[in-house]
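FYI, not all chains are in this one, though none of them got moved.
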Amino acid sequence: MARLLRKQSLKSGMPPGSIINVGSLLTPTTMEYIRYNDSSIKILDANDLSVFRDMPDAVDWIHIQGLSDTDRIIQICQKLKVHFVLIEDIFNDNQRAKTEDLEDGVFVVLKFPVFDEEEGHLHMEQASMILSGNMVISFQSSQEPIFTPLKDRLYKAAGKIRKLQADYLLYALCDLVVDSYFAVLESIDDTIEALEEKLVGDPTQETLQKIYHLKQETIVLRRAVWPMREAVGTLNRTDNPIVNESTHIYLRDLYDHTIQVIDTVETFRDMISGMLDMYLTSISNKMNEVMKVLTIFASIFIPLTFLAGVYGMNFHFLPELGWKWAYPVWWGVTIIVGLAMLAYFKRKNWL
Amino acid sequence: MARLLRKQSLKSGMPPGSIINVGSLLTPTTMEYIRYNDSSIKILDANDLSVFRDMPDAVDWIHIQGLSDTDRIIQICQKLKVHFVLIEDIFNDNQRAKTEDLEDGVFVVLKFPVFDEEEGHLHMEQASMILSGNMVISFQSSQEPIFTPLKDRLYKAAGKIRKLQADYLLYALCDLVVDSYFAVLESIDDTIEALEEKLVGDPTQETLQKIYHLKQETIVLRRAVWPMREAVGTLNRTDNPIVNESTHIYLRDLYDHTIQVIDTVETFRDMISGMLDMYLTSISNKMNEVMKVLTIFASIFIPLTFLAGVYGMNFHFLPELGWKWAYPVWWGVTIIVGLAMLAYFKRKNWL
Amino acid sequence: MARLLRKQSLKSGMPPGSIINVGSLLTPTTMEYIRYNDSSIKILDANDLSVFRDMPDAVDWIHIQGLSDTDRIIQICQKLKVHFVLIEDIFNDNQRAKTEDLEDGVFVVLKFPVFDEEEGHLHMEQASMILSGNMVISFQSSQEPIFTPLKDRLYKAAGKIRKLQADYLLYALCDLVVDSYFAVLESIDDTIEALEEKLVGDPTQETLQKIYHLKQETIVLRRAVWPMREAVGTLNRTDNPIVNESTHIYLRDLYDHTIQVIDTVETFRDMISGMLDMYLTSISNKMNEVMKVLTIFASIFIPLTFLAGVYGMNFHFLPELGWKWAYPVWWGVTIIVGLAMLAYFKRKNWL
Amino acid sequence: MARLLRKQSLKSGMPPGSIINVGSLLTPTTMEYIRYNDSSIKILDANDLSVFRDMPDAVDWIHIQGLSDTDRIIQICQKLKVHFVLIEDIFNDNQRAKTEDLEDGVFVVLKFPVFDEEEGHLHMEQASMILSGNMVISFQSSQEPIFTPLKDRLYKAAGKIRKLQADYLLYALCDLVVDSYFAVLESIDDTIEALEEKLVGDPTQETLQKIYHLKQETIVLRRAVWPMREAVGTLNRTDNPIVNESTHIYLRDLYDHTIQVIDTVETFRDMISGMLDMYLTSISNKMNEVMKVLTIFASIFIPLTFLAGVYGMNFHFLPELGWKWAYPVWWGVTIIVGLAMLAYFKRKNWL
């Protein structure tokens, strides 16, 4: 398992609002500044935010990927009058998903799952978005190309995105984040199906470890997913005038998808729990089978060995030894005892 | 188990509202257009939606079965001014049950259970319904003849359906969906009863697998059933004028039935959980019995075999061997040791 | 266990509101019509509901026991303008407890537990009551004499019932239903106490089955009892003018008792759960004891038997055989090995 | 375990409001009537409730201990116009904690735990209090001297009690009841600590029974404690003018303590649950150890015994028997086989 927490405790005792980069410092900061309206789209210089309003009804999208260049990001945020506490949230990788309804905008933090192929486990990445005026600024701590499909749609003018305002852009970003859960959920679904087949066939210690691994992953997902419900719900219910009436049907749909993600995670939790129970009970069942085999063998042959031992004794006066039919009689007795034992186990339903 | 999710992740990155047929593409689309009022009923051409209002107070019901002909369905929906996001929901087979209160109508999505005889497991099908004006359009992804009884009632003018408005038709459709759960619940009830008898008699590994299978099925049912509570509840509480006052007593009854389904699923969950506990404890109990048999046999005969072994030794100076009463005394000692062991196990309550 | 559900699926596809007698058809219908006021009481003909108002301020109570005569019951209900959906509820034996606040009355469905001596398990019976004007109509599917004490009180004019209105009669009926749970709860309490004694003494497979049986019964009770909370709560909070202000203190008390029933069922659930855990752990504990006995015997005597076997070998050149003190020395070694093993097990705290 | 329920079912079918003494009939009734104000305090005759108002601003406290003298208690209650339903609650020992906001007063029922030294288990006692005008009447079914400290404070005029009204007296009584839980909780805390030490050391069947006993006690406590939350919460939120504004800070504090009791009980529940899991897992662990010892001994010596058995056979033509180095070679093989087994078990980490 990956660690659940990044070292936030470093911040203990710092003035509230002080920025410490608890996320990865290794991802270099890149900025993209796209301005578009229905008819045209162009790329601006992210360092010169003053070049405003040269395109009628234009939507501005600044996307900042990688948060290592703390100073420059803080500078931009301050230029856009983002509150210190929110800047802190952008850098805090342990932040829960949340929506903050600001006076003149909306601030959204969401988490999305990334499957780390190398280490073989899930971890959560963070995406923060600020909607202010007709501009959206989005922040992402990692290099995961989660928003690339949106850029393509913007350039191709696919769907309605170029015709609508910045609030729709914010929705589209959130929608990509929520959709990213489905790929992970489907892969879990596949793993569950594969594990169930093994469970019915011949479960091993490795099967157990995979179930356990899956369970812990579901716990991590669950922790990310529940706060998202509240965050998307708040966004859905907002009466902030910056969110147009016509966008609300999309936000409701987004909320639906979020609930669907939560439902699925909870269902997986129940299923995996059931698999663990099934595994444990299967093992007990098998041990019972093993015990029966041992008991049958031991209970039949230990008395017989005793019988053999009796006539292996060297007492000088052991009359049976000299009897003519002793040996065949002995075999008779032995076979009868053996068969009686078998009958006894048969009656006990052990055979 | 069937997969829980159909491949929704294909949609990741598509413009929101883009239609991807996540349900089965193999079911051909068939459309039925029924118009009826109290006195007459006729079948119209589903391709020509413009033939309106030739019958006073008529209710229109368009039923679309199989969603493979995406273009035609989208076309019809657009003609009826269904919002893009709702069209997307109709095609999304992973959609949760929900009721959307529209300005001029009601949109309902429900799931219903279908038992796949071939593969031996449950899966969920989706039925979507739009009530708009005096028309209901219903969509269903599979060929399951769930709404056939309603058609019969319409033709036979059974009950009050021909005398009432389209809102009652919507209720009647929803009622069929909710009723379809009872057949499944009763079959689970039968299975539970059969399994309990086996549990008390002689549970096997197969019993365990059946219990496990039942448990996972209940989890799938549960996932479908809880959102239905909210969907039917919203329908029940709606103050949309399109739903007549007199229909509300039926909707309340529908809500009651929904809660009853949920109650029953939850009760099954508890019962199956109890069965698993009982199974595990039974196995432990049986293993205990097996262990006792083994221990009794081993503990009695292993010491006796040792005693026999002692006098099977070939030491030249082994005085007991020459004693006259050695052999009978040996038997005496052996029998006393054996009886002492039996008494010990008797006192321990193992016999 | 009895089945949880009666065959409701027969109704799938019937027009909503169609009456199918899902309860037992075997109980013949009997009707009683009692009219009383403070000063007098008389029995009327239940078939002639038109004989109204011959007694000032009289309360009418029609009690219908056994629902097999469907037609007659429907006829009476329709004469009293009971809605079709409610008539359906009266006949639907799977109905949850509920209170329906009607325009001019109150409709209450409650379940009560009946212990079936013959089959040795609990099942739930249904009682429905309609309060309308100064009349109460009560329906009961079985012959269980649950309301007999009330009739006695009416005839004897015990308590205040003859002085009060029909709403108090409704309360008195509900109170009898809720009180009927206490007898069952007390019998479960007794069983729990008896089982606990066995659990501490010598639990057997039979003890397990009794605990399991109790658990499943509690699950069935629980399913009946939670909806009752809502039903009685709705009755308690109703502002229907048909319920007098002075009756509310009784209804609050009724609600208290209902909560008490729920609390007790939940507490039993917890206790029985604890008993199952205790049982399983006890069994593990005992198996451990059995294993220790086996291990001690086997581990002591198997090596000793080996030692005896060594000198039972027939090698021609086996020098020890000829030594003078070989036999006593062998016993010495044997006893020392045996004692060492005992000391080892002593140190391991197995003795 | 003590029974959870006292025989309430005796009441089934009695007129609602009829008094049946379900509590212990053996405790004789004693009454105390104390009247006090800031400057003086005196004891009055509890049988003569008419001697009112001879002391300015006086608070009256009637404390009735032992409920066997039903008639006299009912008489007093009726003189004070206590509703029949409340009188019934006072006598009903199975009553849940509750607060009833009356028109001209407050009625509170609380439960408190009493540890029965003789029988070694907890049971719950009931205290009921009626605040009406400037008078508090308190009822208690047992002889437990729970309110004695308050009497001392009244006589000593300790704290502010003599300066304040009857609502503060009610609070002080409730506070004593809530405080009485802490002694029990602390004793459970001690027992948990002692059991944990045993659990880590050498858990026995007795440890298990103590944990189980503790668990069932916590369940009983929990059942008593949750309704208290609602009862004290209602008292806390009441806007009844009989409760002075200045008393509310005390009631809030009382509510805090109640929540603290609930929190602690729930924490104990979790802890005891953890202890049971730990116990079960420990037992499995130990059984594993036992099994390993058995397996090691048996797996080493059974093959060796076989080897000894081979050369104990009496075949006439058994060439090895005559070989010169046969015996030392046999020992060599035996020791090598034994060591190989040990190495195998070592590699399996069983040693």
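Residue numbering begins at 1 within each chain, and the chains themselves are lettered A, B, C and D in the order written.
FYI, contacts are C-beta pairs under 8 Å (C-beta built on N, C-alpha and C of every residue); 3 or more make two chains touch, one makes a residue touch a chain.
Given the structure is predicted, the values throughout are model-derived calculations rather than measurements.
**Q** Report the copy count for the entire assembly; 4 chains are displayed in place.
**A** Full complex, one repeated sequence, 5 copies overall.
Rule of thumb we're sticking to: only the chains that are shown with their structure count from here on.
**Q** Given the touch definition stated above, what is the smallest step count connecting subunit A to subunit C?
**A** Shortest path length, in steps: 2.
**Q** Determine the set of chains touching subunit A that also touch subunit D.
**A** none
**Q** How big is the rotation, 0 to 180°, that puts the C-alpha atoms of subunit A on those of subunit B, in steps of 5?
**A** 70
**Q** If you average the CA atoms of subunit B and of subunit D, how far apart do the two points sit, in angstrom?
**A** Chain centres of subunit B and subunit D, defined by C-alpha means, are spaced 40 Å apart.
**Q** Could you tell me the distance, in whole angstrom, between the mean C-alpha positions of subunit B and subunit C?
**A** Each chain reduced to its C-alpha mean, subunit B and subunit C end up 25 Å apart.
**Q** Scan subunit C for residues touching two or more other chains and write them down.
**A** Correct list: 280, 284, 287, 291, 294, 298, 302, 305, 309, 312-314, 318.
**Q** If each chain is a dot and touching chains are joined, what shape do you get: line, ring, star, complete or other?
**A** Topology of touching chains reads as a line.
**Q** Going by the touch rule stated at the top, which chains touch which?
**A** Result for touching pairs of chains: A-B, B-C, C-D.
**Q** Which part of subunit D faces subunit C closely enough to touch in the complex?
**A** 1, 3-5, 7-9, 11-18, 83, 85, 88-89, 94-96, 98, 100, 202, 205, 208-209, 212, 215-216, 219-220, 222-223, 226-227, 276, 279-280, 283-284, 286-287, 290-291, 293-294, 297-298, 301-302, 304-305, 308-309, 311-314, 318, 320-322, 324, 326-327, 330
**Q** Of all residues in subunit C, which touch subunit D in the complex?
**A** 148-150, 152-153, 158-161, 171-172, 175-176, 179-180, 182-183, 185-186, 189-190, 192-193, 196, 200, 249-250, 252-253, 256, 259-260, 263-264, 266-268, 270-271, 274, 277-278, 280-282, 284-285, 287-288, 291-292, 294-295, 298-299, 302-303, 305-306, 309-310, 312-319, 349-350
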